[in-house]
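The structure is given below, and queries will be raised subsequently.
The chains shown are only part of the set, and none of them has been moved.
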Amino acid sequence: MTTLRQDQPLTDDTTRELLSSLLRDWHGRGWVSGTGGGICGPTQDGNLFLAPTGVHKELVRPDDFFVVSPADGRVLRQPKTAGLRPSECNSIFCLIWRERGARSIAHSHSLSAVLAGDLAADGDNLTISELEMLKGIRGLSNRDVHRVPVIDNTAREPELVAQLSGVLADERFAGSFAVLVRDHGAYIWGADVWEAKRHVEVYQFLFDATVARRGRALKESPR
Amino acid sequence: MTTLRQDQPLTDDTTRELLSSLLRDWHGRGWVSGTGGGICGPTQDGNLFLAPTGVHKELVRPDDFFVVSPADGRVLRQPKTAGLRPSECNSIFCLIWRERGARSIAHSHSLSAVLAGDLAADGDNLTISELEMLKGIRGLSNRDVHRVPVIDNTAREPELVAQLSGVLADERFAGSFAVLVRDHGAYIWGADVWEAKRHVEVYQFLFDATVARRGRALKESPR
């Protein structure tokens, strides 16, 4: 767990330290296992710290982050650590950055995100409702019926961009800070790293709760 | 986990330290995720240390607690840390403090509290029985049928006060140290911080066990 103070502004150094500590925490919870998942956050000069790909995420250090231009995903600065490649999430993170004003985006590989995606079946979204925890999403009340878009998985992550553009432009999903990718996981974001952290924890809870409740409903319903 | 000794009296300093460490421990268990949940405990001069709202609870530090008058919820002392607002639980915590003599109250946002609330369906309480762990609740034996009141969620937390007053005055629930809020979580309390900690762990276990057993009963029952 981070020892940073949440009441003090983040610098480039503390942003990298916080991103690194979030990956460590999330690995412990099974959300970024087996080198899966990723994260990005803002530099002070308006660019994006991006985690490397193909590495054990809980072992990513503050010196391992790329600096990337959110305009086009171009790598502006290599990490101090040699031999790393930028995350496959690069183009997706930049898209969400530009379209939603997100400054920190996480990619979760959690089991509950996969099972939540399953609940959508052939539909293009998952509805979440009747949960106080909805308030943890910026702009929502606990009375809202929240729609999280669900897109199909593709062979490679950058190929998700077209579908993702579609759902980010879809009015029905204007209030969502997450996109579920079927069989894969979720992208979850916030205006800054602290909000992204909060949204990640909240959506994981919402996914868990919705999966648990639907499972029960299936058992209770007459056949 | 705290390194405080449970056999020594708490001072204002150690109370704040303990409250902070409990939030950290509970966050690890998923009971106060996404800035949800809260806690309070007693000051030595008869007031109440109250956690701030809208912050990551596992990062709340000993210097982040407000001092509040349990008589009316008025803030008597701001925390050393600037820019914080007192928990939305304020009026609820003060009510439980006055009505039940509780000196430490926790607000859990755990999934098992939500699922336990679901079990009440349209009823106004959940019955818990046939569990040794009931002895962990002050005044109960393992032969008791324990009724935990379940109230409806409201748009904002202070609006729960009216319903809460009702169940706290209800003879059927005189032995309960918890109130479940549908779709939301639970308020759980004790005479001091150590008892509140014990009651939180015990009720979480009772909720988990009751949810698991009812799920099984549904599967086993003929249709």
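Read from first to last, the chains carry the letters A and B; within each, the first residue is number 1.
Keep this in mind: a residue touches a chain if its C-beta (ideal position, glycine included) is under 8 Å from a C-beta of that chain, and two chains touch if they have at least 3 such contacts.
Treat the numbers as computed from the prediction; the structure is a model and nothing was measured.
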Practice task
Quick one: how many copies does the complete complex have, if 2 are shown in place?
Solution key: 4
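Simple rule for what comes next: only the chains that are shown with their structure count from here on.
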Fill in the blank from the handout: Expressed as a multiple of 5 degrees between 0 and 180, the CA superposition of chain A onto chain B rotates by 90
Completion exercise
The distance between the C-alpha centres of chain A and chain B, rounded to whole Å, is 30
Exercise for the section: Spell out the part of chain A that touches chain B in their complex, as residue ranges. Expected result: 1-2, 4-7, 130-133, 136, 141-143, 194, 197-199, 201-202, 204-205, 208-209, 212-213, 216, 219-220, 222-223
Completion exercise
Within their complex, chain B touches chain A through residues 24, 30, 33-36, 55-56, 58-59, 61, 64, 81-84, 109, 111, 114-115, 118, 153, 155, 181, 183-185, 215, 218-219, 223
